[in-house]
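Every protein chain of the complex appears in place save one, which is left out.
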Amino acid sequence: MLAAIAPSVPVADISHLVPGFDIDRGARMLEAALPYYPAGSVHMGVVDPGVGTDRRGIALRAARGDHCVGPDNGLLIGAAELLGGVTEVVELQSPAHRLHPTSRTFHGRDIFAPAAAHLAIGLELDRLGRRIDPATLVRLPRTGPEVDVGTIRAAVASINAYGTCQFDVVDADWERAGFAGRSPIVVEVSGGRWTVPHVLTFGETVADEPLLFEDSSGRLSLAVNLGSAALRFGLRVGSWVRFRTGEGGATA
Amino acid sequence: MLAAIAPSVPVADISHLVPGFDIDRGARMLEAALPYYPAGSVHMGVVDPGVGTDRRGIALRAARGDHCVGPDNGLLIGAAELLGGVTEVVELQSPAHRLHPTSRTFHGRDIFAPAAAHLAIGLELDRLGRRIDPATLVRLPRTGPEVDVGTIRAAVASINAYGTCQFDVVDADWERAGFAGRSPIVVEVSGGRWTVPHVLTFGETVADEPLLFEDSSGRLSLAVNLGSAALRFGLRVGSWVRFRTGEGGATA
Partner (left out) sequence: MLAAIAPSVPVADISHLVPGFDIDRGARMLEAALPYYPAGSVHMGVVDPGVGTDRRGIALRAARGDHCVGPDNGLLIGAAELLGGVTEVVELQSPAHRLHPTSRTFHGRDIFAPAAAHLAIGLELDRLGRRIDPATLVRLPRTGPEVDVGTIRAAVASINAYGTCQFDVVDADWERAGFAGRSPIVVEVSGGRWTVPHVLTFGETVADEPLLFEDSSGRLSLAVNLGSAALRFGLRVGSWVRFRTGEGGATA
């Protein structure tokens, strides 16, 4: 549909590897990628278990000048906030800018791609449908970390292809907990406790050694050098982990 | 090879995920995708277990103005029919439009991509080889459904990444069987019998509930909401399923 409507617009394909139905995983991928695209880009994301229900299809403009197109299920909004926040949103209703017949199960092809392609060739956002209130957009529930002096509890937010586990824990949380610069951290997972070095880069550890580091999106991550932290510590997305200072952990 | 011969022609990469040797799966992917490309596109498809044998390499023109390039093993012809049917075919024989030395095991690189790239920059089809009779093209055997009043038997035609099972059953078959609009359907698989709702969209069912629906290519599909019908019903490509009206099935 992009080639048919906007043949001269270059397309960059971020990924087709988001697991089925995993809106949060898709949202995190968009949050990691979209800020690096040039301002004014048109972004389409489709992870859409509610396709064909009354969940809305939307196109939004972000303050930076980008447009985002996809389902109103929380997939787009985190990335839109990183692009400066949502300034306008429309519900995709224009019959002139969708494929006919319109299937009930493949809106990526029939509604979202035509809308994105039309925006990419200069269509005004308001031509795609009626304005809706940005405050009504669906947001994903995200459980932030529990931070106390000397301890942080956080759920695994995502796990990448290497098995590295990312937490929604950023510098400010680390400071609130009063963790000293690069002291080793005790990592507690159900049934286990390990002292893990807190490093800047994998190279400060040896093969098979676990490590805590700030990843390329500024979030705390637990990895194993040349290995998988998910396998080593038995972690899945949503698993709770406790980080604390001080002694008491065996070396993993 | 595309970048070397046709550097200014945009390339859209549909998929590299067709399982090895599965010509029918590749053909169905092309049938689902090619009609949505702009008329006049050049399409290359390679699923080619017979590479290096006397199976022919071909380039064809379809009535819509598109060209399709690949092996003569049935991969292209279904899609070409959706593009209006084959109007001309040549066997790829021109030494001037292939890579030298020409390997015996990688015609995607050495023969098909050069031919497609040359067509994309305007080469006439006849320059690639001698005309052959479209009636001699290899076709895939496909077993259509068995339709009687009140019952349809069909084999699973394909299974997508979600585990949704597609059948070569279209509206006309449904009507011939006399199935009423949206009544539940009894689905019989070896050893089991379930009553499954016949819906327009996933949203009419709840998580883990099976459903029958017309998919985005107009074919009957059996899915499980947020799950896998292939796993739930133990289905593989080629498995036979019987659909009938009336009572008698447990709810899956």
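For clarity, chains are labelled A and B in written order, and residue numbers in each chain start from 1.
In this section, contacts are C-beta pairs under 8 Å (C-beta built on N, C-alpha and C of every residue); 3 or more make two chains touch, one makes a residue touch a chain.
If you're wondering where the values come from, they're calculated on a predicted model, not measured in any experiment.
Of the candidate positions B:R25, B:R109, B:R193 or B:R242, contact with the unshown chain belongs to B:R109. Per the touch definition above, the residue from B:G52, B:G178 or B:G238 contacting the chain not shown is B:G52.
Checked against the hidden chain, the listed residues B:A4, B:A39 or B:A63 yield one contact partner: B:A4.
In the full complex, chain A touches the omitted chain through residues 10, 12-13, 36-38, 41, 161-162, 200-203, 213, 215-216, 226.
Think of the hidden chain as still there; on chain B it touches residues 1-4, 7-8, 10-11, 13, 20-21, 49-55, 103-106, 109-110.
Here is the rule we go by: only the chains that are shown with their structure count from here on.
Centres computed as Cα averages put chain A at a distance of 33 Å from chain B.
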